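Below is the structure I would like to discuss, written out as structure tokens.
Removed from the display is one protein chain of the complex; every other protein chain stays in position.
Chain nomenclature is as follows: A, B and C, assigned in order of appearance, with residue numbering initiated at 1 for each chain independently.
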Amino acid sequence: MSFSNTEPRLLPCWEAEVLISKTRVNGPGPLGVRNVVPITGGTFKGVLAPESADPRPFKGVVLPGGFDLQRERRDGVKELEAIYHMQTDDGVTIEIRNHAMVVKDETGQPTYRRSHIRVEAPEGPYAWLNTRFFLGTVESARPGEMVIIRSFVAV
Amino acid sequence: MSFSNTEPRLLPCWEAEVLISKTRVNGPGPLGVRNVVPITGGTFKGVLAPESADPRPFKGVVLPGGFDLQRERRDGVKELEAIYHMQTDDGVTIEIRNHAMVVKDETGQPTYRRSHIRVEAPEGPYAWLNTRFFLGTVESARPGEMVIIRSFVAV
Amino acid sequence: MSFSNTEPRLLPCWEAEVLISKTRVNGPGPLGVRNVVPITGGTFKGVLAPESADPRPFKGVVLPGGFDLQRERRDGVKELEAIYHMQTDDGVTIEIRNHAMVVKDETGQPTYRRSHIRVEAPEGPYAWLNTRFFLGTVESARPGEMVIIRSFVAV
Partner (left out) sequence: MSFSNTEPRLLPCWEAEVLISKTRVNGPGPLGVRNVVPITGGTFKGVLAPESADPRPFKGVVLPGGFDLQRERRDGVKELEAIYHMQTDDGVTIEIRNHAMVVKDETGQPTYRRSHIRVEAPEGPYAWLNTRFFLGTVESARPGEMVIIRSFVAV
């Protein structure tokens, strides 16, 4: 199958090294097993508006105090809802909602780790982030310590 | 900027011709101007698991009775939350939540029409849809009558 | 246990007779069994700002085209997310999101049928609805045909 035109593309936008601490296992609830991964800090760097004639680099830190709310569904898929903030090096705070799914095969190997990312930024130099959808990847860099999130803008 | 590996890709998954009726203008509310576009029917066709060695075609109809809840934000972006159901030709009902943004330039021309799509399908031949994220495009085929939604799976 | 002051109270606000059609059984999905109840019409009447010195009656119809998305959780509780619109007799459209839970005892008798209701109204005479939380009851008046929703404002 192929669609004639206006095919959307994904362009790299930012990469975050997100520091985490020990997972808290809340246990089985009405919609699945609930775990919480506290987010304790990190850094990010990337480029705004990579599709435009005027891409602009941006970078900064991940603020401590967010978390990743995880739910193991009954079909075995793990859903993640990470809510946290990134602060740019010029002092602007950006809210991140990263809704991910981790699918594993019979051996427990992850075969799919993607996410939908929504961003809420204040008016000003980062407002472009409010006007795009993002698609993310999730990679465990150091299990239990650091996760790498890559975000691609869908253009 | 480029990321080394595991770059996500978008593959065409399904295309829906969604029939709509006249927009109801609810008016300005606390989070923006609210409009509702009733969804009255339509058709779809596509392919499940296009990334796999065993892609399977699927098709069917859009059930009447859904809607697209639209909100014009104060930054001029129109957010759309379309909720409706598709029924496959073997009788399975699939729930669609299509969260779109339409961004326009100063002349009113749309410069960005993309969406995040989440699907909820019952167990069985369509359960693959529960395990992937989708990225959509929105195209007005016949203004006020039909919208074309193309959905790409992020793999 | 009792709390000293500022005890919240519930005051009757509106009652809706919501007409429904046959439940569509989507089947078991990743978060529970999914059913959909189409909403086909109805009427409502009530009073705005019942806590104030100036309560004002309001009434109108339930617009066809909404639905109640139901999910049977693995703990046996049925969660309902009803999304529909009510139109006042002076032509204003009000969006309703009614999130209910139905809990049953061992014999299948419902022991709890309550809901959280959020309202989105346009600016003007009904804007008060945007500024309050509501607590609802759900009663099956004619099984498969009509549901009575009573909404109480929390003041």
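Keep this in mind: contacts are C-beta pairs under 8 Å (C-beta built on N, C-alpha and C of every residue); 3 or more make two chains touch, one makes a residue touch a chain.
Computed from a predicted structure; not experimentally measured.
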{"item": "Touching the absent chain when the full complex is considered, from B:Val77, B:Ala100, B:Ile117 or B:Val153", "value": "B:Val77"}
{"item": "Absent-chain interface as seen on chain B, which is shown", "value": "30-32, 73-75, 77"}
{"item": "Chain C residues that touch the omitted chain in the full complex", "value": "1-3, 6-10, 12-13, 15, 46-47, 50, 75, 77, 101, 103, 112, 114-116, 118, 123, 127, 130-133, 135, 137, 139, 150, 152, 154-155"}
{"item": "Absent chain, residues of chain A that touch it", "value": "24, 26-31, 34, 36, 38, 65-67, 69, 83, 85, 92-95, 120-124, 127, 130"}
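Everything that follows uses one rule, which is that only the chains that are shown with their structure count from here on.
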{"item": "Centre-most chain [mean C-alpha coordinates]", "value": "B"}
{"item": "Whole-Å separation of chain centres (CA-atom averages), chain B against chain C", "value": "27"}
{"item": "Inter-chain centre distance, chain A versus chain C - centres from mean C-alpha coordinates, in Å", "value": "34"}
{"item": "Overlap residues in chain B, where contacts from two or more other chains coincide", "value": "123, 127, 130"}
